[in-house]
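Removed: one protein chain of the complex. Kept in place: all other protein chains.
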Amino acid sequence: MGNTFGHLFRVTTFGESHGGGVGVVIDGCPPRLEISTEAIQFELDRRRPGQSKITTPRKEADRCEILSGMFEGKTTGTPISILVRNQDQRSQDYDEMATTYRPSHADATYDAKYGIRNYQGGGRSSARETIGRVAAGAIAKAILRQAAGVEIIAYVKRIKDLEGAIDPETVTLEQVESNIVRCPDGEAAERMIELVERFRDQGDSLGGVVECVARHVPKGLGMPVFDKLEADLAKAVMSLPATKGFEIGSGFAGTLMAGSEHNDEFYTDDRGTIRTVTNRSGGIQGGISNGETILIRVAFKPTATIRKEQKTVTREGEAVTLVAKGRHDPCVLPRAVPMVEAMVALVLCDHLLRQQGQCGDR
Amino acid sequence: MGNTFGHLFRVTTFGESHGGGVGVVIDGCPPRLEISTEAIQFELDRRRPGQSKITTPRKEADRCEILSGMFEGKTTGTPISILVRNQDQRSQDYDEMATTYRPSHADATYDAKYGIRNYQGGGRSSARETIGRVAAGAIAKAILRQAAGVEIIAYVKRIKDLEGAIDPETVTLEQVESNIVRCPDGEAAERMIELVERFRDQGDSLGGVVECVARHVPKGLGMPVFDKLEADLAKAVMSLPATKGFEIGSGFAGTLMAGSEHNDEFYTDDRGTIRTVTNRSGGIQGGISNGETILIRVAFKPTATIRKEQKTVTREGEAVTLVAKGRHDPCVLPRAVPMVEAMVALVLCDHLLRQQGQCGDR
Amino acid sequence: MGNTFGHLFRVTTFGESHGGGVGVVIDGCPPRLEISTEAIQFELDRRRPGQSKITTPRKEADRCEILSGMFEGKTTGTPISILVRNQDQRSQDYDEMATTYRPSHADATYDAKYGIRNYQGGGRSSARETIGRVAAGAIAKAILRQAAGVEIIAYVKRIKDLEGAIDPETVTLEQVESNIVRCPDGEAAERMIELVERFRDQGDSLGGVVECVARHVPKGLGMPVFDKLEADLAKAVMSLPATKGFEIGSGFAGTLMAGSEHNDEFYTDDRGTIRTVTNRSGGIQGGISNGETILIRVAFKPTATIRKEQKTVTREGEAVTLVAKGRHDPCVLPRAVPMVEAMVALVLCDHLLRQQGQCGDR
Partner (left out) sequence: MGNTFGHLFRVTTFGESHGGGVGVVIDGCPPRLEISTEAIQFELDRRRPGQSKITTPRKEADRCEILSGMFEGKTTGTPISILVRNQDQRSQDYDEMATTYRPSHADATYDAKYGIRNYQGGGRSSARETIGRVAAGAIAKAILRQAAGVEIIAYVKRIKDLEGAIDPETVTLEQVESNIVRCPDGEAAERMIELVERFRDQGDSLGGVVECVARHVPKGLGMPVFDKLEADLAKAVMSLPATKGFEIGSGFAGTLMAGSEHNDEFYTDDRGTIRTVTNRSGGIQGGISNGETILIRVAFKPTATIRKEQKTVTREGEAVTLVAKGRHDPCVLPRAVPMVEAMVALVLCDHLLRQQGQCGDR
């Protein structure tokens, strides 16, 4: 349990960082959709380690193989399964992990839960698990784009206290991809890169905030009550490793406003569409999309693996000190950008199909 | 779809503010648990309108009737269904709602989704829907307390910029219930009450932050990958009306720290239990509870219904102005406290049973 | 768990024969559908006890109340909840049940499972639970009829060894309702009624076979692999009380044929539709409807409650004899007819919405 996401567009991931590989099974994909391996590989390349000087130097090609569910370049409506083999496994880096709990990792909790764990590379809690999500997200994005023109773009909004100035209504993928930190504010990006390098050289790590927009989402997606669109978005991104917080629209800052300031007044635009003047709702009202841009923010903690000495205990509870070896990201945010996009795409695609299922083509 | 929550402890709510009533069906409740109607009614009374001078003056007794699933004071293992009849319905207050979209409400989005809505009192998006959740939460709390000694306590942490000083490790239900705003910092509570009354008298509204702790949660609850405990908590509370943000542990503030500051070092306490020195993780690591106190925060926007004039449009898109009639809370936070507790209890109870199902009595 | 059925058109039943009542919550119903209380009551009346001389003399009006999900005669897309209050409860009839296990009932197994049971009237295993199914089925039928012209008709095909001659392609609801045993072959019906009365007078009971057709089901409903349409139909009807077997199309008799006899050859009819000459497939091939009439048969065992003396044991394992009191059906089949129709309707409606969700309006 816990490795499947979605109701109609249903994604199941599998695999650990060490072993035969990682992958995903996507069930419920609409048929006759054109999807290329390249589109999936493009997203995996944005996620993969070793892509720049500020990510982990681990080298993994992360080439995907589509095992099923496609025929002559099109989806067949049956499960799409995608496999990425593991490579570059240095399990010797992880010998210490067999006995010692790394602080703020999942080592101790997996042990408490299962009484056993694959201690090579973090097992299932490895960020490598997100490969399956990103591959599935690439397909979800294609469906959303082809069916409704939806655009999903995430970017690094802030690293530690360095914040970029970005207009969510106009930001483009090209701007996001124009630098290695994936902050579309070029000047802020440069300072962020310097900051990451400085912390990396100190053996320390950094966190920050990823912002994500979804534009041209049709009105009417989301469900009342438990499966509100913002609730499913919150779950989706809070299931990514290292997340500590979620906001939609005005978020925590909105709690400082009066209702008379916060409400989004309605008007009718020149095409006759009912719109809101402001968008503090973040594109969702009562759990259902209102046609405005969906805007969320996700807090990522500083990477838990650092090269500074830390106090911890062994599996048996004996106090020891630990200096992480392995090769890790000093800051996960640049690689988290495609993960956040993928999770947002999975939610929206599932709700698109659910809406079509219950209400037809409204 | 969207009205059911949980996998093993599965809750389905139904009903609108106007009509035959609201309620809940709870499937999967362990058998032979002693539950009294009083325990459920206690929580419903904390949620009910008209309970104090700072909540809506609407009067509803909200008496619950247990229709099934109990026999001689104990649960039977079969569905527990609970019904609360509607009362004090002034549908004339809502005549304008048939034609006019209230800003930052669900009126327009329900219409976009379904092409029809029960415009009396907000229909399914009414806060009255949360009665079912709170009733189910009372049962979940009883299970958690009897099975594992878990305590769940929420309270108002902040209204607008007035923040209380509360120790999450020691705060008690009695302290929370000691004042009508449910902020256990008595001095802050007084200022909050004044603030709410001031805004109410101006026809305006306020938001803020509810904090919630779960103490004595056993190690090992939560699932890797999608059903991480924090992900399910995020979904749970973000499915409550008026929520705009979620944090666990260090939250957004944690993104400003270095990894070397943020990590929770391990130690072994004098009972031989492996613990963490700090708790920036908020009681969850890698999606799984670590035995420390779970700590979350939820942002609630200012109430959308205000008595100030607002610009909006009719269903047909015609520009109009609106001054809300009806009777509404100037600030939802005091009544949101039991709702947050209920949602946290539903998540923990479901994961307790799921853990028992997969891993037995570890 | 276990009280919810369906993925998109999702039905949750609740309630015991003794207590506040029984009912159902239907989530995922398409909006703007016209449904009358009468249409639901019509089906409940076909199911209700006391309707004829060959059913239990228990009198229950079984009047349904729609609590939510409807507005001005139309579905709103939100949960439809329906409640039927209990009446005519003679719990004194059931005193013996507190201590003694009735043979071939659920008394002993509920006790083994839960360690507690509501022994008044069979609790959750009471046939009264099917009220919720039949009410939900009435709505599913309306959707299927309005969306696709689907007709679902069940009837008594056989009681003990008395079999009716019925043409599944032409049988009508009027024919089914033309006699109290619900066998559209009038001559067979008369003999069946006599047989039931004879066994009833002897304090004994009878079983038989209900056949059900679904006509004008669109091509393409059903899913490959686990959720094949016949698999979901099998589960649906085998979840009804007292069922012992299920067949689709040629069924067990088909196993006696050679492949060259059994295969359904294709042809194109004069409207250009691809059809099959024969229908041994029973309207489903590879788990997916092919547009031919869906034909299933369901075996119902003789009613377990009889007025003859039987050997059994108490809860503590002590040998005793039992002569059932209570008031029971000597043969469940006439009342099972609307239950089978309801379950078939729930399956088809769910698959209709699922198909619409994944594949749109093919």
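For clarity, chains are labelled A, B and C in written order, and residue numbers in each chain start from 1.
FYI, contacts are C-beta pairs under 8 Å (C-beta built on N, C-alpha and C of every residue); 3 or more make two chains touch, one makes a residue touch a chain.
What you are looking at is a predicted structure, and each value in this text was computed from that prediction instead of being measured.
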>> In the whole complex, not just what's shown, which of B:T37, B:T293 or B:Q356 touches the removed chain?
In response: B:Q356
> Which one, C:L33, C:A154, C:V213 or C:I306, makes contact with the chain that was left out?
Replying inline: C:I306
>> I need the residue numbers on chain C that touch the omitted chain, in ascending order.
In response: 1-5, 7, 13, 101, 103-110, 112-115, 124-125, 129, 158, 160-161, 199, 204-209, 219-228, 230-236, 238-239, 241, 243-252, 254-268, 272, 274, 276-277, 280-282, 284-291, 299-306, 308, 310-313, 317-319, 354-355, 358-359, 362
> Which chain B residues touch the hidden chain?
Replying inline: 7-8, 28-31, 77-78, 224, 353-354, 356-361
> Can you list where chain A touches the absent chain?
Replying inline: 1-4, 8, 10, 12-16, 19-23, 25, 27-28, 31-32, 65-71, 74-81, 83, 113-118, 123-124
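Quick note on the criterion: only the chains that are shown with their structure count from here on.
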>> For the two copies chain B and chain A, is the contact made of the same residues on each side, with over half of the numbers shared, or of different residues?
In response: same
> If you count the contact pairs for each chain pair, which pair has the most?
Replying inline: A-B
> With chain centres defined as C-alpha means, what is the inter-centre distance between chain A and chain C in Å?
Replying inline: 45
>> At least two partner chains per residue is the criterion; list those residues in chain C.
In response: 8, 28, 31, 77-78
